[in-house]
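Heads up, this is only part of the complex; the chains shown haven't been moved.
When the chains are written out, they are named A, B and C in that same order, and each has its own residue count from 1.
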């Protein structure tokens, strides 16, 4: 799978969110110059970096020091002063308030929904990246309990095409699955 | 297909670039707060609006007054002062220089490549949205002639999942194809 | 989705297994002129008819008289004397023995696995057609309990291509999902 330069130059730990999934997170949350974002877990920080390149402020939390170190290096190399990376378990609480967008890439992200609800602005976006369908089910159920709206689950498939002298055709092999993406918006008070 | 609020509220003419394709354009071109963008043809302006929400400056060109009118309305409603929409045939020339990103959604976009090459910064991104494979072949051939690098063609499939009490499964029907995306970078001088 | 003549002429009730899924059942079970097949539930009988056109003998069971009536008509119209359609609840037992292939299209097919195991020859194929992921999980778990081998789950996507004067491209819309197919083989005694 093709990885553009501005991602290829980033350090990566064992796993990263790929540009195909990052792209859909960008367009579906509508992140923009005025956005305040929270991200957890940081991992290698590819998503946090992508959000920070665009938005006003990003705070990214992780519980693993080795991941934070990789992400810090990416932050520094990219010169992103609006990105803060901190050690924190977001299942225990998120200190930020009036947040526009929260992105979650962690196994038990359903346990963050209550805290996310408190942190988000009305109509703010929550997005979770979940490899397994059992996680999706749990996450969606908890979103419903917390009265999130526009709950939408999807998978993103970017299929490379070969365009060569011998002919045009899809690439023979490719990435079939990384994770499901679940999007939802915090309800507005009536 | 799910369309998020920040797109649903935009006016649309007969056809728009959908958030699934816009997302991949955002992440693969790496558009950010410092980016100078050129876009043609404007159409309903969904892509131009998306780029303007993120970047420093967007100039969008179209040859059809009815499209420009729809896009102008979207610009005004979204309050995007960094977006300029103009009537111009970009096959005849692009006045902008030192551009980071050029996006093309027009039938004969291969005829814009030479002009795009002059407008782009070194390593700047050109992206074309092309429904048919014959257009892709022509476009890629012309990119090669003009020494663009990292030429990559792909299609973006976002597959909605149903998560309901009766069970989880992919949506029965969906959008199979909108267009192929071709990305390339202007070569740097040696 | 394109339906070939030899399916289009068959009667259909509310739902049928489509040729795309039937095709994979044919090639993955290796059904041939010598095969003895059992099928449940019959539904409109498209799968039973497909198996009977190829194999030596097919017995198809359903619990609904209205479905059996439709399938009987298909059998008669196609002149398939090697196809027998009977009213029977296969969760209560399958009378057939030394069967090569058993195909299941019914909501609680995991409750048929023990009976199927008794009916099948060693290395015989069991195939289940299941719309939801939860059903697949249950079915696979029960297969493992009953020591089936080569347990494989998949989905079949047939994507129509438009080849026209204005250009070639995938069809804009299409069938994304019908059901998952689970295949497994009865273990051989050692």
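One rule holds in what follows: contacts are C-beta pairs under 8 Å (C-beta built on N, C-alpha and C of every residue); 3 or more make two chains touch, one makes a residue touch a chain.
Note that this is a predicted model, so its numbers are computed, not measured.
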Full complex, copies of the single sequence (shown: 3): 4
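The working rule: only the chains that are shown with their structure count from here on.
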Most centrally placed chain - per-chain CA mean versus overall CA mean: A
Chain centre separation in whole Å, for chain B relative to chain A (CA means): 22
Cα-centroid distance, chain A relative to chain C, in whole angstrom: 40
Residue list for chain B, restricted to those that touch at least two other chains: 133, 155, 159, 168, 180
Of chain C, residues touching chain B in the complex: 131-135, 155, 159, 166-178, 180
Residues of chain A defined as touching chain B within the complex: 2, 4-7, 19-20, 22-33, 50, 53-54, 123, 133, 136-137, 140, 150-163, 168, 180, 183, 185
